[in-house]
Every structure is written in structure tokens, then in C-alpha cells.
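Note sheet for the following structure.
== chain A ==
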Amino acid sequence: MNSTSLLVFDVLLLVSILSLAWASLATRDARNSVILFMAFGLVLAVAWSRLMAPDVALAEAAIGSGLSGALLLAAVYRSRGQQPAAQQQSTGEHNTSAATVAARWAVTLLSAAVAGVLAWALLHASGSAPHDTLPLAIAANLDASGVSNPVTAVLLNFRAYDTLLELAVLLTAVLGIFALGPAAAGYRPAGPVFAGLTRWLVPLLILAAGYLLWAGAHAPGGAFQAGATLAAAGVVLRLAGRQHIGLPAGGTLRVLIAAGAGVFLTVGLVLFMTGRPFLGYPTAWAGTLILLIESAAMLAIAATLVLAFVGGRPQAAGTPAHTAGAKPVPGNPGKE
Partner candidate 1 sequence: MLTTQLLYGLAACFIVALGLRTALLHASLLHRVIAINVMGAGVFMLLIAVAYRGPGQQPDPLPHALVLTGIVVAVSATALALALARRLAAEHDDD
Partner candidate 2 sequence: MNLDTWLPLLVVASSLLPGLIIFFLREDSHRLRTVLNLAGAGLKLLLVGIMIWGVFHEHVYETRWTLAPGLDLVLHADTLSVLFVTLSTVLWLVTTIYAIGYLENSPHRSRFFGFFSLCVSATVGLALAGNMFTFVIFYELLTLATYPLVAHRGTPEAVRGARIYLAYTLGGGMLLLVGTVWLHVLAGPTAFVEGGTLSRLPAEYHQQLQAIFVLLIMGLGVKAALVPLHGWLPQAMVAPAPVSALLHAVAVVKAGAFGIVRVVYDVYGVNFADQLGLLTALGIAAGITIVYGSVRALLQDNLKKRLAWSTVSQVSYIALGTAILGPVGTVGGIVHLVHQGIMKITLFFAAGNYAETLGIHSVSEMNGVGRRMPATTLAFSVAALGMIGVPPIAGFVSKWYLGLGALEAGMATWVIPVLLTSSALNAAYFLPILYRAWFRDPGPAWPAEHIPAARLETSAALLWPPLVTATLALAAGLFAAAPYSPLEWAALIAQREYGL
């Protein structure tokens, strides 16, 4: 791939990304907008791999477009069930009173200005040689970090504190969702084709999650991508009509969603109390500790993302979820 054909590929890729983004934001119908957004996410994943960022490509595909898309689609169908389609379309784009036209122009100019200033600063910033102090420092300390994949090293060791807080963010999101009310109603049990598909797909996803978790140490992968894949399995089960996706209820569910931040914090504090710096793994133990933290994080992330898709406090097993707009589920106690 000499540089000109690479350039052509880049231009094509960027044109498709920009047009997908534009289309997703411009369409009036919510469902099309979400689907275009998912396509945008996938093409974006291609762009990340083009820019030598495989870990991010995986995450973008699994979380950025996959799970976000699922959440958005669920929201579209749930709200479509309640409001007539027309009312759903009354977006700001279409009443052409003078005020909104002026407002639209003002906002467009403002956004264009922000883009221009950003581009101007970027031109100036990338004018000088790229700053390599940090990448070299990471490379130098990589073997002391207990993993060979530099991205996982940064995530789980050098900037472990960021990841700890990020797991807290996930926990906050799910607790906020729980505080808002009980879960939405489930979906109709799957037809034969879909049921067959789930019988194959779910074990495959679980296997892939396990592989991604393990591979994260030395190749693209890691807790987030593995967690997202596991969550995808959960979403598929939920769509196939299984009410509680095998998630435990009550106390054990609390342990599951608190596992990520909990294990991370306990490891950090134990090290801290034994004289080492907070979250400062001893090099000998670094690998195993990171794996321990990553597996707990995977479970927590998967549970959190599925519960986000479920959309509320899970009902105790067996009691039919009260219908909140979606089609009622004939009460079939979960067979799994």
C-alpha cells in the first residue's frame, strides 16, 4: 500500500464517516437516525484500526456503536409505543418561523467558528515535531507494568486511577437508573429462528469475551471490550424474551455491579496499607493483579451495560414486570 493509495483510502473512509454522521443527525425519523449512527460507529471502528488503534476499534464497535445503538433503539421503540409517530418528528428543523431560522444560522456559525478555531489550533499544535516524552516513558516502563500490551498497561497500571474512577462512573450510571424506577417490560419469547440463533450466538459471545479478557495482556483486548461482548450476550438473551438474563437478584446483583470498583479499590488499599504507593503493584505480582482486576471489571461492566439496556431496577425473579408501555409479556417464568 504505497502512500497515494493509502491517501485515497483515507479520503474515502473520511467521506463515508462524515456523510454517515451528517445523515444520522439530519434525518427526522428517530429509528433511521439510530441505525445510521450505528453504521457511523462501525465505519469509525475501521478508521481506528486504520490509525493503528485496534483496542479502540474493538471498543468502538462493541460499545460505541453496538451497545449505544441497542440502548438508543430500545429507547426509540419504547417511546414509539407511547407517542404517535408524527409528534415524535417535531424536531427543531422544520418550523420555519424567523426566530428559528435566525437561531439555526447563529448556531451553525457558532459551530463553524468552533471548528475553525479548533483546526487553526491543531495546525499550529502539530506544526512542531510530535512530543514523544510519554510514549518513550511508557515503552521504557512497559516490562515493569506486568502486561505487554501498552494500552492495557496505561489503562490498568500507569493511569489505573483513571480507570478506577471510570468504573465508579459506570456504577453511578447504573445506580442512577435503579433510582429512577423498576425495569421495563421484557420482550416476546423468540421465534424458532431467533431461538436457534441465540443458542449458537450466546455461548460464542461468552467464549469471545473470555478470549478478549485473556488476550488483553499481550494483544488488543481487555476488560472493557470483554465486558461489552458479554453484555452483548446479555442483550441478545433479553431480546430473546428471557426476563432476567440469568442475572442474580438482590444481594448478589449488588455484589456483581460493585465488583469492578470494589476489587480495584481493595487491591489499591491493600497495597497502600502495606507501604506501597496507592495502586502501585509490585512488578512480580503486577500481571496477576491486573488480570484479577480485569476479570472483576469485566463482570461489572457486562452487568452494568445489560442493566442499562434493561432500563431499571430488575424485578425479583418470577414476578411479572408491570407493563410500562411495551407489549405485555405472557408470564413465562424464565426457563433457564
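We take it that contacts are C-beta pairs under 8 Å (C-beta built on N, C-alpha and C of every residue); 3 or more make two chains touch, one makes a residue touch a chain; residues count from 1.
Selection rule, in plain terms: all candidates are chains of the complex that A comes from, given by their letters.
Please read these numbers as outputs of a predicted model, since none were measured by experiment.
Asks: Just to confirm the interface: in this complex, chain A touches which of 1 or 2?
Replies: Touching partner of chain A: 1.
Asks: Enumerate the contact residues on chain A facing candidate 1 in the complex.
Replies: Against candidate 1, chain A makes touches at 1, 6-7, 10-11, 14, 17-18, 21-22, 24-25, 30, 33-34, 37, 40-41, 44, 47-48, 51-53, 55-56, 59-60, 63-64, 67-68, 71-72, 74-76, 78-79, 82-83, 88, 90-93, 103-104, 107-108, 110-112, 114-116, 118-119, 122-123, 126, 130, 132, 134-135, 138-139, 150-151, 153-155, 159, 162-163, 166, 169-170, 172-174, 176-177, 180-181, 184, 222, 224, 301, 304-305, 308-309, 311-312, 324-325.
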